[in-house]
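Sharing a structure below in structure tokens format, with a few things to ask.
Every protein chain except one is present and positioned as in the full complex.
The chains carry the letters A, B and C, assigned in the order they are written, with residues numbered from 1 in each.
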Amino acid sequence: RSFNRLDPRKLDQADLAEAYDRVRRSTEALIESLGPEDQNLQSMPDASPVKWHRAHTSWFFETFILKPHLPAYRPLDPGYEYLFNSYYNGVGRQYPRPRRGLISRPDQAAVTDYRRHVDGAIQQLLIQLDPPTLRQLAPLILLGLNHEQQHQELIVTDLKHAFSFNPAHPPCFGTRHEPSGQNAAFDWLGFEGGLFEFGHEGPAFAFDNEMPRHRAFLAPFELGSQPVSCAAYLAFMDDGGYERPELWLSDGWSWRQVEGIDAPLYWWREDGDWWHYSCTGARPVDPDSPICHLSFYEAWAFAEWSGARLPSELEWEHAVRALPIEGHFADRRRFHPEASAATGLTQAYGSVWEWTSSAYAAYPGFRPGKGAVGEYNGKFMANQMVLRGGSCATAAGHLRASYRNFFHPHQRWQFSGLRLARSAS
Amino acid sequence: RSFNRLDPRKLDQADLAEAYDRVRRSTEALIESLGPEDQNLQSMPDASPVKWHRAHTSWFFETFILKPHLPAYRPLDPGYEYLFNSYYNGVGRQYPRPRRGLISRPDQAAVTDYRRHVDGAIQQLLIQLDPPTLRQLAPLILLGLNHEQQHQELIVTDLKHAFSFNPAHPPCFGTRHEPSGQNAAFDWLGFEGGLFEFGHEGPAFAFDNEMPRHRAFLAPFELGSQPVSCAAYLAFMDDGGYERPELWLSDGWSWRQVEGIDAPLYWWREDGDWWHYSCTGARPVDPDSPICHLSFYEAWAFAEWSGARLPSELEWEHAVRALPIEGHFADRRRFHPEASAATGLTQAYGSVWEWTSSAYAAYPGFRPGKGAVGEYNGKFMANQMVLRGGSCATAAGHLRASYRNFFHPHQRWQFSGLRLARSAS
Amino acid sequence: RSFNRLDPRKLDQADLAEAYDRVRRSTEALIESLGPEDQNLQSMPDASPVKWHRAHTSWFFETFILKPHLPAYRPLDPGYEYLFNSYYNGVGRQYPRPRRGLISRPDQAAVTDYRRHVDGAIQQLLIQLDPPTLRQLAPLILLGLNHEQQHQELIVTDLKHAFSFNPAHPPCFGTRHEPSGQNAAFDWLGFEGGLFEFGHEGPAFAFDNEMPRHRAFLAPFELGSQPVSCAAYLAFMDDGGYERPELWLSDGWSWRQVEGIDAPLYWWREDGDWWHYSCTGARPVDPDSPICHLSFYEAWAFAEWSGARLPSELEWEHAVRALPIEGHFADRRRFHPEASAATGLTQAYGSVWEWTSSAYAAYPGFRPGKGAVGEYNGKFMANQMVLRGGSCATAAGHLRASYRNFFHPHQRWQFSGLRLARSAS
Partner (left out) sequence: RSFNRLDPRKLDQADLAEAYDRVRRSTEALIESLGPEDQNLQSMPDASPVKWHRAHTSWFFETFILKPHLPAYRPLDPGYEYLFNSYYNGVGRQYPRPRRGLISRPDQAAVTDYRRHVDGAIQQLLIQLDPPTLRQLAPLILLGLNHEQQHQELIVTDLKHAFSFNPAHPPCFGTRHEPSGQNAAFDWLGFEGGLFEFGHEGPAFAFDNEMPRHRAFLAPFELGSQPVSCAAYLAFMDDGGYERPELWLSDGWSWRQVEGIDAPLYWWREDGDWWHYSCTGARPVDPDSPICHLSFYEAWAFAEWSGARLPSELEWEHAVRALPIEGHFADRRRFHPEASAATGLTQAYGSVWEWTSSAYAAYPGFRPGKGAVGEYNGKFMANQMVLRGGSCATAAGHLRASYRNFFHPHQRWQFSGLRLARSAS
């Protein structure tokens, strides 16, 4: 079972050491086929070089655990505090994000050294600390591990974005391509309304933005049994979905016009067929696979066209709370969503993140953590929409029903799709 | 009593004619001191020329009432359909919004003719229609009147914005300046939690976005007795409020840096004192008057600095629902917020719009109106935040407890301030 | 004969008063059909409102003549020094050029007052000054008059640009439209090479950039007998001229692609025919009329396509120096180029400015005037190309063989065309 299902304060030194080792090694396993040039690419300000992710996740442990809690710790390079700080103003100024791809030195080998340096110090800290102190630190260590899991997903999506500019469409991750299979028939699943509790509960790890547990009222609603497929999305496109302003939010229609959007990200037309750039290279669009790389605006327009709507994040959470947290995750090393022949509410977790109709905002009574770590989630609570459910690039064991992901409505480089909802009549 | 408090289906021909006449004449009264050059100014894409507002509000009646319901109606100029359509894709293409200020012809006199042409036709329609048809049309006529009231407010805020670029700081509206008076002492007012109903109810006019009436759960909370004053905001500024990233949302801090923001809109420093451009010209900042021309980001940062937060739109609605809809509105012709010596929950209505923490979104079960009129509100439900309560530039009689205004978080040219809230301990 | 052909020091008080009066009145005559809204339009940073031109030309007399030379002079409004300064850093800061259209006050009536105020003071100055002082001032007065003539041309081109955004294509100047007539046959005219003198000579007025008189060597060359016609340009377009990068300068090709240029400014296609917006409204393109509203890049590409080249400014000056300064100028009040049935080197002056291959640069030994007036021409000697010959919007009497106009290579809103040249074999 994932360390994320356990009470951190009951993890002993060996548990933590193993969890740490497992997460850190899985980052390095993910990138083992990438060359130094690959690791240095940055294709837009929203994305970062692989090398930077590998360093920044180490910086996180160094900054929030080693520097304050291991007195003997000596940083490998004093310049890294500035270079690998993402956005923590409480720690200090940051190297400008859009220029991360201009840092060739430290090179990837030096970053590997940095990771080893931090790994050694963390293992040393785990050995040295007495159990009560360790219990106190455990939540922060788990935060560091969950943070690294999040950056593992970004490594996949950021490099996919960068590689998409290469006219040769080289594969980037998980070179083994397998057919997606077939979907079960679509169905509507109904849910009663009522006053329910939402958000994370219990001793296991969760991010601050999933709390506090609180009550909210839901009207009765229905949810689609499966994420929207490429076949359904192609029907929307064939029906002029990208040319009909009445289906779009006003900001979405402007975005579409200014950016010249007429298909999901990474799609192109060739001899009458739709192709897309996937992590295993150029592939024909597979009708049964869940649609992904949609913006919120496209997801909204599709839902309008369907005569339905996006679910709110609370509807989604309510609907899935009893389901097992299983799905098509990164541990399968097939970095593309896949069809599912299962019936009932399928693929709630994995395959694609699902846009919801909910703006990312604080739960009633929310207070971010103290100090710079408090900048992790709270300061992003404007202009972003919540996505739920995880994707094929999310680490297995990383998710739960209350998990909230969030992106700006125009962003498409995540594995982002949707599930339909409608209000019960 | 305002026609907005009555059941539109109980208004007879004379009621409607009088309401129409009153609203239309108040638009013309508002702009009577403006010259033709004044009326043609457009200082940013978000704002429109006064002349355009005068024409567009007429276009609204022409498009949604006269063309479909008065068979004998002849448009004054066929080009106006395109020129004065704001954003109704269902009606057709629109002249590009950022270029409205480039239209010198029709000039202001021609627009006056256009208004008279439409006025005559509407009065003719009111006389001709049989009572049952009139009852059916009444909601649409009231929509047109409320629409014109909204544009009256925009006439004030848009021209104030344009005039602010004139180094001579000429007065634009309501040249009579009066001192603002003194505020009562600030107080926190407590409210019980529970499951309550929200949104508009009853036969009187409301916009579609205020509906449907629905239930939601509130935790106990407290609200500030009055809008935040300039004195309080100056204390925030003196305490380095604009230089401390920990007080700001991430998008807000970027906005502040990119735009070089360090004070509310229209403020400048002169010999150690803060001045601002008001509708009556350059004035020293009055400490007791409610702070206004804030972005959502600034309102948020101020609330953080205060150890408080913004209220949600539902907390606001719950707190004010029993209060009379009174306040400092446009009928006073003093287009600047004013202090209030009253105690209890004061100035809920009028003086300044109050930013809430709520993203502008559909209420559960929301469905926009059929046809092009359905574009009025619904398609803007992304990236905007709700403001409540009305301002010194809002038409008296225009508001109610369920009224939802909305703007993008960086926008500041409305009379936008805030009221503090906090969760009850 | 124009005052520009005479020795300024031989003009007496009456001559100067009459010249001043004539130029100033011709500005007012030009704009008499324009309403206040028309006069306030600014459609791009390169262009200014008509009202601003009327004020700025008055500012020029006020700043460089009245303030220094008429002790009793009192400015009408002290704010005008800042508001109507175009680019003279030596005079002080300037109101931002892109915002000139946001100044509704002073309105057009107040600007008329300003013009009268300055006119009165100038006439007073002319009466008061003793003849020797007047002789000294005369060159500066003539500079002011030539300056106003230049702004008369800009009034036409700037307002034409602004009106082009009006979908109704209203006429702006010279409402009488007349057919253009037919051209004589095209011919090549040959010129011997040699060491020649260039630039202005003699006592009559000229701008500083036309001096000093200097020697330069020309190889033998040929010049087209007439400006390039629309018919010839249409042949270039039909031959794919806008789609063939090999015809274009690299910067020109980029400009074309980024801006989406595929025809001269103000042209559009309607039912298979080319139309254009002219000062008398929408008109079909007239094949015999000289092509205009071209950028330097388009002129270059056309010349490449023709197997020819643009003339250098010195070739042009050498070729026309013996010709009379006659042509289709603004005094005809037909603000569009016209065909000419004359033979020999025709239309050297008037109809269209002709792009040359010469970058605008200082002549050897050039020194700009002392003081702020020295900013008139010299500081623009980078990134601009010289045009020669004047246009249908240039004041009659304003030009001479050595006259140098200059614009950036992408600018098209002047009446700018070309004449072909080639090196003699």
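Here, a residue touches a chain if its C-beta (ideal position, glycine included) is under 8 Å from a C-beta of that chain, and two chains touch if they have at least 3 such contacts.
The structure presented is a predicted model; accordingly, all values stated were derived computationally and were not measured.
Undergrad: Mind giving the shown chains that are in contact with the missing chain?
TA: Those shown chains that the absent chain touches are A, C.
Undergrad: Among C:P167, C:P245, C:P284 or C:G344, which one touches the chain that has been omitted from the display?
TA: Result: among the candidates, C:P245 touches the missing chain.
Undergrad: If I consider the whole complex, including the chain that's not displayed, which of A:L41, A:L249, A:C279 or A:A339 touches that chain?
TA: Only one listed residue reaches the unshown chain, and that is A:L41.
Undergrad: Suppose we count only contacts with the excluded chain; which residues of chain C make the list?
TA: Output for chain C: 87, 89-90, 195, 214-217, 219, 245-246, 248-253, 296-297, 300, 309, 357-359, 361-362, 364-365, 375, 379-383, 409, 423.
Undergrad: Where does chain A touch the missing chain, residue by residue?
TA: 35-41, 43, 51, 79, 82-83, 95, 99, 101-105, 107-108, 162-163, 165-168, 170
Heads up, the rule we're going with is that only the chains that are shown with their structure count from here on.
Undergrad: Setting chain B aside with everything else in place, what contact-connected groups do the chains form?
TA: Without chain B, and with every other chain where it sits, the touching chains cluster as A | C.
Undergrad: Same residues or different residues where chain A meets chain B? The copies count as same if more than half of the interface numbers are shared.
TA: Counting shared over all numbers used gives more than one half: same.
Undergrad: From the mean C-alpha coordinate of chain A to that of chain C, what's the distance rounded to whole Å?
TA: 60
Undergrad: For chain B and chain C, let me know how many angstrom lie between their CA-based centres, rounded off.
TA: Each chain reduced to its C-alpha mean, chain B and chain C end up 47 Å apart.
Undergrad: Centroid from C-alpha atoms only, then distance chain A to chain B, rounded to Å. What do you get?
TA: Distance between chain centres: 38 Å.
Undergrad: Among the residues of chain A, pick out those that touch two or more other chains and give their numbers.
TA: Nothing qualifies.
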